[in-house]
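Apart from one protein chain that is not included, each protein chain of the complex appears where it belongs.
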Amino acid sequence: MLILECPYCGVKAEETELHAGGEAHLKRFGPGSSDDEFHDYLFMRENPKGVHFERWRHVNGCGKWFHAARCTTTLEVFGTYTAQTSAPPQEIRDAITAKRPGWSWREFE
Amino acid sequence: MSDPLSALAGARYAGLATIEEAGLQGMITLRGDLSSKTLQKAVKAATGAAVPQTRRIAVSDTGAVAWMSPDELLLLVPYAEVVDKTAALTDALSGDHALAVNISDARAVFTLSGAGAREVLGKICPVDFDVSAFKPGDFRRTRMAQVAAAFWLDEAETFHIVCFRSVAQYVFNLLMASAHPQSKVGVY
Amino acid sequence: MRSPPNAPAGAGGSSNDPSPNPICRRLLEKVRSMSTRLANQGRLIDRSKPIEFTFNGTRMTGYAGDTLASALLANDQLLVGRSFKYHRPRGLVASGAEEPNALVGLGTGDRFEPNQRATTTELFSGLSAQSQNHWPSLEFDVGVVNNKLARFLPAGFYYKMFIHPRPFWKHIYEPIIRKSAGLGQAPDQELKDADTYEHFYFFCDVLVVGGGVAGLQAALVAAKSGAKVLVLEQNAHWGGRAPVDGGMIDGDYPEAWVEQALAELTAMENVTLRNRCMGAGVYDHGYALGYERLTDHAPGQGGPRHRMWRIRAKQIVTATGAIERPLSFAGNDVPGVMLASAMRDYVVNWGTAPGKRVVVATNNDDAYRTALTLHEAGIEVVRLLDTRETGGGALMAEAREKGIRVECGRGIAKVKDGKCVTKVAICAQNGQGGAQEEVEADAVAMSGGWSPVVHLWSHCGGKLIWDDAQAHFRPDPERPPLGADGTGFVVAAGSANGPLELGHVLADAAEAGAKAAKAAGFEAEAKPATGAAQDEAPMQPVWLMPARAEIDLRMKAWLDFQNDVKVSDVQLAAREGFESVEHTKRYTTLGMATDQGKLSNINGLAILADSLGSEIPQVGTTTFRPPYHPISMGAIGGEARGEIFQPLRKTPMHDWHEANGADWEPVGHWRRPYAFVRAGESVKEAVSREILNTRQNVGLLDASTLGKLIVKGPDAGRFLDMMYTNMMSTLKVGKCRYGLMCSENGFLSDDGVVARIDEDTWLCHTTTGGADRIHAHMEEWLQTEWWDWKVYVANVTEQLAQVAVVGPKARMLLEKLNAEAGGGMDVSKEALPFMEWKDGEIGGFTCRAYRISFSGELSYEIAVPASQGQAFWDALMTAGEEFGVMPYGTECLHVMRAEKGFIMIGDETDGTVIPQDLGLNWAISKKKEDFIGKRAQERSHMVDPDRWQLVGLETLDGSVLPDGAYALGNGVNANGQKNTIGRVTSTYHSPTLGKGIAMGLVRHGPKRMGEVIEFPGTDGTTYKAKIVDPIFYDKEGEKQNV
Partner (left out) sequence: MKRYSAFAVAREALRYHTGWERAWRNPAPKRQYDVIIVGAGGHGLATAYYLGKNFGITNVAVLEKGWLGGGNTGRNTTIIRSNYLQDPSAAIYEKARSLYEDMSQDLNYNVMFSPRGVIMLAQTEHEVRGYKRTAHANALQGVSTEWIEPARVKELVPIINLAGPRYPVLGGLWQERGGTARHDAVAWGYARACSAMGMDIIQQCEVTGVRSEGGRVIGVDTTKGAIDCDKLGMVVAGNCSHLSQMAGFRLPVESVALQALVSEPIKPCMDVVVMANTVHGYMSQSDKGEMVIGGGTDGFNNYTQRGSFHHIEETVRALIETFPMVSRLKMLRQWGGIVDVTGDRSPIISKTPVQNCFVNAGWGTGGFKAIPGSGWAMAELMATGHSPLAEEFSMMRFKEGKFIDESVAAGVAH
């Protein structure tokens, strides 16, 4: 039963107020992309054991999508941040580094 | 037009707390840039109240404004004036990117009052209702058992609950069950 | 002589009735004569309040404050149940939640509950309990034949037997095994639970689980720091074991200290105390479950029976105490053999004597307390057998001083089998079990040391370490369960953390309270009360008694009482290679009974480790899973039952439908009328009538459930072009267009009519049940992909009541309404042509009218404010009377749309269908570079010319094709399955056409018009159907365009 703080309204929302939306920072591939690109965009997920970035919607609340940085093996939450970005902000990355030195996730570390 | 009907025609129940369907309430969803002066002015004109802080409600003599999300407010106005006020808002904000919609009939409103009110809600909402955690003027959107709902607390310790009209009966039944006279928890 | 406390109040007459009827008097005398109630002791019972109850139909009496267990014991009911596998007679072993044997069926009828623990059941007037797992009776159980065969039924015997012949397992072996297992009776299948349940959310800084002295001490320290504290105690009474175990706290008796601590805590505003409320489980991010039993001690008093607390705590202190371990000797399961601490509880708490001549066996000092207590209560302690060669400390001296015969280095060789203890054979602990002496006794108290209750610590990943001195696992403070911030959020306190001596317990608990409060952000000081108890000598781990017991003794030495697992079973498992503790548990069922191994786990582990030649910590424990103690399903379900099982969504006209014969169909959480059934009519007839009437006259459909989304902004057109396969940005203001939505994976997900309201505003209709989903879909793209686009979406579905007025007389009806109102919207073909919309008034109702049709008829969909919905519906019904107006339901809607060849999301689509499959290419813009789903539809399988495509289907004889039938192809595939070339997606009898019509997806279908294909039914018939155009009715569309 996770608790995540919605970065928009500040509510420390419990899981039942939220909707999990899968991996964060996906780059959309549309017409003109290769079969591989499109396949990876739709189906290839990081599924890491450890640091993960994911999307959540505060559905029973302010309705906004946000991002969370979370560990999939301990459920530790490193921070939540706006969905209107294509990369984790530096302070989130720093927070992770403090707890999980040497982490990496896709091109981020 | 006929006389408009609210969802539950003023249904009432008294148990640990008193539940009342509050009848028709003028409500406008306003989406836009909450920091815009034009918007703030239009809101003030429509309700007499200023744009509230995050998760708060601002109440005036003639209306109220609740913070719904970073780009959404819920305006409360007299039911009879809601159509005109929605039009006025749309007019006032015609130059901005904004959306004002009358949603008065899409919702049901309940009041929940009495000493047991915090406890009754505490049974069905994942929210801390401790007096130090939820105060008059606080506005919260959350889950009420299995449906979305929003509520605020006024100075008289009465909760005002807003839910979708289609689930009004469910919410009323739910509140009744939670307010069963022999189900006092006794923590607030 | 003392007057008997149980005056004949409950015996049938009123208390001042001088002559209760003779039968009752006789019964009463019987009860009294069998009572083992002691003259003094019994701190928890109120002898002025006798309580009548029945056990297996026999009337018995206990006192307020009794548990069912103590009352049974007081009535000399030693035999309380039968074991799971061998049906051995069993008595009470414990006094609390760890009790494995005393499970009863409690109550009757709609309040019956199987497997209720007698030790955790408070006695109440009228309680009725039945023992379990025996036939025909508790005293004589034929299932005990298993006991005689025990030698042939070792651990895992069923894996090795019953293999041949194959059908015997299902038809013979399994039914017998199932019947003989299973414990309690199932509640009556036709009755609904008479009780209600609820949940309660609670937030606190520190949750303390356990209201013993450790819990109270931790709570005091935490509460004084200012933290908001919740304390849960599973029992009705506070103080845990300390008042029974003795010692002094701050110079006073523990009971007095408990009272004072409670008073102090009660007075603090930041503290909430709940008794009868068990900490059931600890979950991630500080979530914990409290299981409060509100009326179990007084059923039927009204209000919820159980309340499940959903607690969020910053820190959790587990002050859950420790549980005494049994000793593994032959016959340790004979009724009358009991944990030493439990025996002490029964004497001190409830004033009941478990026997008159007791043998005490122990490997530690604590059991001396039992011997002393028994002695003081006037019960003879026949022997105190201490396995330690040098015996115990100060308590031993005291016992000897009191004349108790203590023998060191001794143990029990065996207790004579039977329904109660009669003889105990004594041997050297360090031998093979050669009896040195046999004594007569009627009860045995055993103590194998203490294990901390680490369940709650472990539920969420807290790790354990092995404590050699105490021979138990205790929480490893270095490896607590981690919370959302990555730091520990559970602190163990008192004996749950290892310390057993009173002073250490209090000191540890104070530390725990302070640690938790600090971690929750408060400044706390660990100031413990001072506890004083007698010094104790070190305990000696004893896993088998005697240490080198022969096999015949090991086969009678029980580890798991309820599941009948013996020392020999664990040894067999190890021998057969089930070396992992999880393997052993599963192979032998050790620890899998309803007590979840509270008594058996460590003893079993030790035997396993010994068998493997390994150390206990290397073997490790099995995983502790919630709940700590079984909790009712009712409590888990909470308030969600009956009317409020799930939300039921109602349109403004719902009640009218209900009153007018609606046969409901669930669509999501909505209810829609499937048909409006009149008296004397079948549902099928009603559907036919509605179709014909709508085609000939005029019908009304409540379309309020259709989703309505307003999309507004400078980028709204561009946005909708991405959302829909069609071009929506070019739609003219005032016009409507049918639109398709696909998922990014290419599949058709929703459809509906889009209307352009003004330059930057569109209104999008979705399917029923699609509103929230599509609204969320739009918000998702807007917030997470195109967040710089200026678009707002609002869901106005419930603001509007929408009525479809359909049929050739629809216009007449609306015009009449307008005429009656003295004017209104011009609804003529010219003023409001097909696929346009208009705002205005109809019949005096402010509305928006759309000329759209899902039936092929002249049709208006009219939206009025929801508050006016019923009135508008009424007006239409009244005015329409002369035109033959009738309401119609979803089935009529479905048939009419199928007659017209319109697809239905959910029928023609199933998540694997793309618009191209449905001949909807006309609705896919070729001009757009991109839309959601476009790229996906370019993948090889999506452009495969062999994809099945939409056609109409007609049987040759006019009958109706079966729903979901597949069309047969040639031959079989590589897996031997018959090849198929298509399937039926919708099939109906069309009353309009007087024959069956169907739609389906068929390979190369549109190119095969006129061909006849075969659909094998599941009824043995093969249906032949001709491929036809899917539009069966009014192909030119003249009717909807009039």
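A, B and C are the chain letters, set down in written order, and residue numbers restart from 1 in every chain.
In the analysis below, contacts are C-beta pairs under 8 Å (C-beta built on N, C-alpha and C of every residue); 3 or more make two chains touch, one makes a residue touch a chain.
All values derive from a computational prediction rather than experimental measurement.
> Quick check: which displayed chains does the absent chain contact?
Per the touch rule above, the missing chain touches A, C.
> Among C:578, C:676 or C:948, choose the residue that contacts the chain missing from this document, as touch is defined above.
C:578
> Where the complex has a chain not shown, which of C:142, C:163, C:298 or C:1042 is the residue touching it?
Missing-chain contact among the listed residues: C:163.
> Who touches the missing chain here, C:665, C:685 or C:836?
Once the missing chain is taken into account, the touching residue is C:665.
> In the full complex, which bits of subunit A touch the chain not displayed? Write them out.
1-2, 15-16, 19-22, 35-36, 39, 42-45, 47-49, 52, 54, 70, 72-75
> Please identify, in ascending order, the residues of subunit C that touch the omitted chain?
Counting over the whole complex, subunit C touches the hidden chain at residues 84, 111-115, 151-152, 154, 157-164, 166, 169-170, 174-175, 177-179, 181-189, 191-193, 195, 281, 283-284, 287, 289, 460-461, 551-552, 555, 568, 572, 575-580, 582-583, 586-587, 589, 594, 596, 623, 625-627, 630-634, 636-638, 640-643, 645-646, 648, 665-667, 674, 745-746, 906-907, 910-912, 936, 939-942, 962-966, 968, 973-978, 980, 983, 1015-1018.
Note that only the chains that are shown with their structure count from here on.
> How many angstrom lie between the centres of subunit B and subunit C, each centre taken as the mean Cα position?
33
> Using mean CA coordinates as chain centres, what's the subunit A-subunit C distance in Å?
Those two chain centres are 30 Å apart.
> Enumerate the residues of subunit B that touch no fewer than two other chains.
Each of 126 in subunit B touches at least two other chains.
> What are the residue numbers in subunit A that touch two or more other chains?
Within subunit A, the residues that touch at least two other chains are 14, 59, 63-64.
> What does subunit B use to touch subunit A in their complex?
Of all residues in subunit B, those touching subunit A are 54-55, 67-70, 72, 126, 140-143, 148.
> Sort out for me which residues of subunit C touch subunit B in the complex.
Subunit C reaches subunit B through residues 196, 198-203, 228, 272, 301-304, 307, 310, 312, 639-640, 643-644, 646-652, 669-670, 710, 712-714, 790, 792, 794, 796-800, 844-846, 865-868, 870-872.
> Help me check something: in the complex, which residues belonging to subunit C touch subunit A?
Per the stated touch rule, the residues are 283-287, 312, 461, 482-486, 744-745, 776, 779-780, 783-785, 787, 929-930, 934-936, 938-939.
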